[in-house]
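Here the complex is missing one protein chain, while the rest keep their positions.
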Amino acid sequence: MSEKFGVKVEDIFNTMQERFRPEGAAGVDASFGYDIPGRGKWRLTVKDGTMKIEQADDLSGCVAVTRADPDTFVGVNIGKVDGTAAFTSGKISVEGDVGAVSTTFKLFKRFTPPKKELTVGEYILDMFGTLESRFQPQAAEGLDITIGYDIGGREGGRWTARIKDGKCTVKEGLALSPNLTMIVKAKDWVDLMLGEVDAMTLLSTGRAKVEGDMNLAVKLGELFAKYKAPGEEAEEGQQLLVLKKVISVGQRFATGPVMGKYLNGLKEKKILANKCPECGRTQVPPREICALCRVRCEEWVEVGPKGNVRLVDTAYYASPDPLSGETRETPYGLCYILLDGCKGQEVFAHFIRDDQLERIEMGWNEKKGTIVRPVWAEKRTGRVSDIKYFEIDE
Amino acid sequence: MKDGFDTTDCFVVEGKLALPYSYFAGRVGSKFLTTIRDEKRIMGIKCDKCKKVFVPPRQTCDVCMEDIRDNWVDVQNTGEVTNFTVVRYNDKHLPKKAPYILAMIKLDGADTSLVHVVEGMDVGKAKIGMKVQAVFARETTSTILDIDHFAPVS
Partner (left out) sequence: MAHRKKNRNVGVIGVGQTKHSSHREDVTQPEMVHEAVREALEDAGLTMKDVDCIVHGNMELFEMIHQPDLWHELGTGAYGKNAFRLTTGGTTGATLFCAGDNLVASGMYDVALVIGFEKLQEGHTTGGITNMADPLWFRSLQTGALTGTCAYDVIQEFGEERATRAAMMYRIIMDQNACLNPKAHRAFGLEWDQMDHLIKTSAKLIGELKIIDMCSQSDGACAVIMACEEKAKALSDKPVWVRDHITVHREETINILGYDQATKEKMTHRFAAEQLFKRNGITNPVEYFDVFEMYDPSSWWGVDWLREFFLLEGDEHLKLVEEKEIAIEGKIPVNPSGGVIASNPIGATALVRPAEACLQVRGDAGAHQIPRPVNHALASGFGGTLWTVLILLEKELGW
């Protein structure tokens, strides 16, 4: 008689050795008993980072004995039944040291019922064969991009997805200059699509590489629906709802007289700073008070417009600007510039012209970095974008 | 305007706060909402200790801290209004066009009230104690608005 989920109690115990995680056994030295009425009793012995599982009639000496009916036992082990709930409601009971039982949870990888397995090559063909049909046009509004997939290994291949005007066409082969290329071995790609490994793990450990616009990589999850293996039965589990929304709240910010004067200065292509009467520090953008001396700063000076670059922080990953909801194209350079008239740490933050990023030299102590000048926007309204960016002064 | 306070340079910058968010209903919340969505049936959870049926359901009884997540019970689609207000302004985050009745509704079988909208009647005639019935949405969104509104029962 097989259990409700198509998995037998014996399967759980017979696979314990292969699911064992020795690192989870660090510090564990005990025997644990399992009593499944109608199926039998098992004894799990853990010692020195190794384990032994055997059927046993006698469970004496076990630090704890877990008792559960076969369906609950299997259900909890395959993640279909909530263990805590089963325990709380008495469907699982523990005789002995309850705390000790929780140490057994990290001993094993979760049991996954054997499913009809395709080969890696078959999965790859099916995944890319269904890519077009899984395209989500509503997530691709305004997009005109090419994504390259460079799947390595014997079972791999190369594909390009072209997304434009809300449509997606997938062809074999790699386009010349895709906006984004995913480079990953076939087995890793299959595991990723099946949810057996997550993208962050692959990227962080170098098993997957992303070339091009990293921001697009983040969007991939929305552009295509989740892959479902052929013939996969409807999940018996419960659907977990997620509500996704972009929350956009209108805001109005009062400038006050100090930032107001500064922002108005930008309209006239002037960068204004104010000075502390006690320590002589210039503040740009200006602040009403010098935080160090706690006094009002009422003396204004014009600084720059040129300066030398002290640091360029080149960003390869951009986050959305909450003021506009948009995300900057990468790579871009956020830089800190010591404008003429400022000294020491009194730096000014802005962007460097995208195509000049590599040519910028950074300053250090008395050594000056590349001299740059602001490039002003045609129409200036008193915002940070009145300066488009800084470029090399040549 | 305060004396000596120069406002010549003061102005206002328009901006916004726009970021993407995800909200998870959780196991309990999901079961509640999917049952409404797929079976047009409303469920609650009972705390046996406090003898209270919570609608919407919750995982833990916040009074006695018992884990009650498996103790599902059915409640009726009918109930009574325990309190209400009339919303008389429009805003993009509101579910209906003004004026509309926003009510607290204790469904038959529940011990707590659910907040929802009452439609199909003159807003001026709403009364505490009036009987209402759930009207389910034709097009579902997997949110509480899969109950489109409550209508008065004559």
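Going in written order, the chains are labelled A and B, and every chain counts its residues from 1.
In this text, a contact is a pair of C-beta atoms (placed from the backbone, for glycine too) under 8 Å apart; a residue touches a chain by one contact, two chains touch by 3 or more.
Fair warning: this is a prediction, and the values are worked out from it, not measured in the lab.
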item	value
Visible chains that the absent chain touches, using the contact criterion stated earlier	A, B
Of A:Gly96, A:Gly157, A:Pro257 or A:Pro320, the one touching the omitted chain in the full complex	A:Pro320
Positions on chain B contacted by the hidden chain, ascending	13, 15, 17, 19-29, 58-60, 62-63, 65
Contact footprint on chain A, counting only the chain that is left out	23-24, 26-27, 105-106, 198, 200-201, 203-206, 209-210, 214, 240, 242, 247, 251, 253, 255, 259, 263, 283, 285, 287, 291-292, 310-311, 313-324, 334, 336, 338, 343-347, 349-351, 362-365, 384-385
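Heads up, the rule we're going with is that only the chains that are shown with their structure count from here on.
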item	value
Cα-centroid distance, chain A relative to chain B, in whole angstrom	33
Chain A contact footprint on chain B (complex, rising order)	5-27, 29-31, 33-34, 67, 69-70, 142-143
Partner chain B, residues of chain A touching it in the complex	82, 84-85, 88-89, 238-258, 260-261, 263-264, 320, 322-325, 382-383
